[in-house]
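One protein chain omitted, others in place.
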Amino acid sequence: MSALSFTTSPRRRRTDAVMRGVLLAATLVALVPLVLVIYMLISKGIGAWSWSFFTTDPTGSFLGDPGGIKSAIVGTVAMVLLATVIAVPVGVGVALYLTEFGGGSWFSKAVRYFVDVLTGVPSIVFGLFIYITLVIGHGGFAGWKGSIALALLMLPVVTRSAEVVLLLVPNGLREAALALGAPRWRVVARVVLPTALPGLVTGVLLALARAAGETAPLLFTAVAANATTLNFGGRMNSLPLQIFNDVQQAQDRLVQRAWGAALTLVVMILLTTLIARLASRRSTT
Amino acid sequence: MRSRQWLALAATGALALGVTACGSSNNGSSSTASSGGGSTSASSSGSGSGSSTINGAGSTFAAPIYQQWGSDLKGQGVTVNYQPVGSGAGVAQLTSGTVDFAGSDPAMTDAEERTAAARGEVVHFPMALGAITASYNVSGLRSGLRLDGSTLADIFLGRVTKWNDPAIAALNAGVSLPSSNITIIHRSDDSGTTRGFTAFLSSVSPEWRSRVGVGRSVKWPTGTGARGNDGVAAAVKQTSGAIGYVEQAYALQNNFTFADVRNAAGRFVAPTLASTSAAANGITVPADLRLTVGGSRDPAAYPIVSQTFVITYRDLCRAGVKDASARGVAKFLQYGLGSAGQGALRQLSYAPMPSAINQRAVAEIATLQCNGSPIAG
Partner (left out) sequence: MQREPDRGLTHVEAGTLTPGGGRSSLERSSLRRLPDRLLKWGLTALAAAILALIVYFFVRLADESSAAFSRFGVFGFTFDDNWDVSKNIYGALPLLVGTLITSVIALVIGVPIAVATALYLNELCPRRARGVLTTLVELLAAVPSVVYGLWGVFFLIPRLKPVEQWLSDTFSFLPFVGGPVAGPSYFIAGLILAIMILPIVSAISREVIATVPVEQKEAALALGATRWEMIRIAILPHARAGITGAAMLGLGRAIGETIAVTLVIGNAPTIGKQLFDQGYSLAAVIANEFGEAAATPIHRSALIAAGLVLFVLTLLINGGARAFVIRGERRRGQA
């Protein structure tokens, strides 16, 4: 392509080479933190991993064995799944409204705008909101309240990604089905949703991966606990919170647990991302 | 060591490749990393006759004690969730009914008790005494640096900024002090340890009293804030040239070096079990047990000490605590104030309350109620 550049002066060519180098260097610089983080995670975290690390709860003992992270893993999985169960039907439903029924009405514009607003809300503010509406004066901290805070966080992500995917379903398909006499709900249920399904799954998984790593919304909703529990009515532990608490500890054993838990969390998130990518590949090939 | 680094490096590459391969190639490669979330056996509900979960929050000063007792009690059917969030947060959570008991180093003030009265009358159980150490991380400097109150105040006011400041050198003839900067670590949360520490500084430095004052949280003139005793300990540990104030158990646990501090009798005293106990000699104990140690004239007493309380409601059930949890709180207190709990206390280097006070606290357990009927059995 640059075969035409025979007229280019050496100075311009040098500038070009330098700037290409700068851009390449910047790209590599951008990857330095990633490499460092992953390297540190693995080199420090893998040492903490053991069978008992995954199968015991934190003991909270000051001098003895600090225990593992079982309750944190179980709590994160449970709360994120409940959050998904809440956020997905609502998010996809709102997206369906926007794409299938809303048209260009002022109401659908308002909904879209406010969902956008929700996207930008800092996650800690969701925690605040749940605290003042559900925690205080309503029986204290509980896992399900953490799930709702996470669901609020996931909702705009799910809605926006679902809307994008639903818009990709060709209108011709909808019109063809309608012209054949199918009622609207069957068109939605049998044509629109199945066509968009892989894309929807990708969006949901990405939202899920994001929620799994969030600490701030859980800080004063689900709090933390030591024991493994699936009782959403009580406090629930979670990986991010376990890490957050262990980081601020002086004991090397607890700091090591933080690294081990962080590695676990990142692996879980990467696996989810991986599955999301596989799902989206299925939809495009 | 070396091979582990290589392993990590290789794994970094593998993990990154595993994910990127999936992002770029057509062939969906299978996952490379082992899954960590396999075990989901929920073994939470023991639901035996006496089993219960109790939630507490507050003092990080006393957290080692309650966590130790909690793990001792696990075999007896009481699960203790104690969140070390600071005394202020503990009192706040007790008042808003999100915990069954609070850990707090200072007793609740009259105003706080009035706020809490919406749920009922509170009871204070004095549990232990602990020394607040001035711990430092200065290479080449061992435990036993001599400091007096006014120098310590000047350090935390940001006026003494180097370790070889004449004020410190004057107290430590013959000790070679480095010229490095002093980095101050203090609490960022609402803390009983801060209250104990600032109470001492105020008693010896008029400028501290007028500029900063006494409180669970104060407006620090300088320094880095950290959450909890453990957070301060962590920051001191990671920062060379740092000084911070932590409860003795944290200092010992982390092999910190800490100062001998001049007491009211003019002697430099190291924080020990004996010197902490001495600080409680001759204190006055009010009827509701809301005592405050400090300012002891005993020549053997370490000057920066604090008491710590468990606080709960007289009638727990009316305050919103479940029946089983109310019984769990009573059991927890009985264990802690009894001989086994007090023994664990000493192992963690806290000083027990004088036995007269301990007996009054034990007697107080019998007055705990659930909907009007006593719960301790």
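Letters A and B name the chains as they come in the text, with residue numbers starting at 1 for each one.
Operating definition for what follows: a residue touches a chain if its C-beta (ideal position, glycine included) is under 8 Å from a C-beta of that chain, and two chains touch if they have at least 3 such contacts.
As the structure is a computational prediction, the values presented were derived from the model and not from experiment.
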{"item": "Residue, one of B:Q68, B:S217 or B:Q369, that touches the chain absent here", "value": "B:S217"}
{"item": "Among A:A48, A:A83 or A:A177, the residue in touch with the chain that has been omitted", "value": "A:A177"}
{"item": "Which residue of B:E112, B:E247, B:D260 or B:D298 touches the chain not shown here", "value": "B:E112"}
{"item": "Which residue of B:D100, B:D154 or B:D190 touches the chain not shown here", "value": "B:D190"}
{"item": "Touching residues (missing chain, whole complex) on chain A", "value": "1-2, 4-5, 7-8, 12-13, 15-16, 19-20, 22-24, 26-27, 29-31, 33-34, 36-37, 40-41, 44, 90, 93-94, 96-98, 100-102, 107-108, 110-111, 114-125, 128-129, 131-133, 136, 155, 168-170, 173, 176-188, 190-191, 194-195, 209, 212-216, 219-220, 240, 243-244, 247-248, 255, 258-259, 262, 265-266, 269-270, 273, 283-284"}
{"item": "In chain B, positions touching the absent partner", "value": "16, 19-25, 57, 85-86, 88-89, 91-93, 95-96, 98, 112, 115-116, 161, 181, 183, 188-190, 213, 215-220, 222-227, 235, 238-239"}
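Definition applied: only the chains that are shown with their structure count from here on.
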{"item": "Distance from chain B to chain A - Cα centre to Cα centre, in angstrom", "value": "35"}
{"item": "Of chain B, residues touching chain A in the complex", "value": "4-5, 7-9, 11-12, 15-16, 18-19, 22-23, 26, 28, 31, 33-40, 42-45, 53, 55, 63-65, 67-68, 70-71, 79-83, 96-99, 226-228, 230-231, 233-234, 236-237, 249-250, 253-254, 320, 347-348"}
{"item": "Contact footprint of chain B on chain A as seen in their complex", "value": "34-35, 38-39, 42-43, 46-47, 49, 54-55, 59-64, 70, 73-74, 77, 135-137, 139-141, 223-231, 234-235, 247-251, 255, 264, 267-268, 270-271, 273-274, 277-278, 281, 285"}
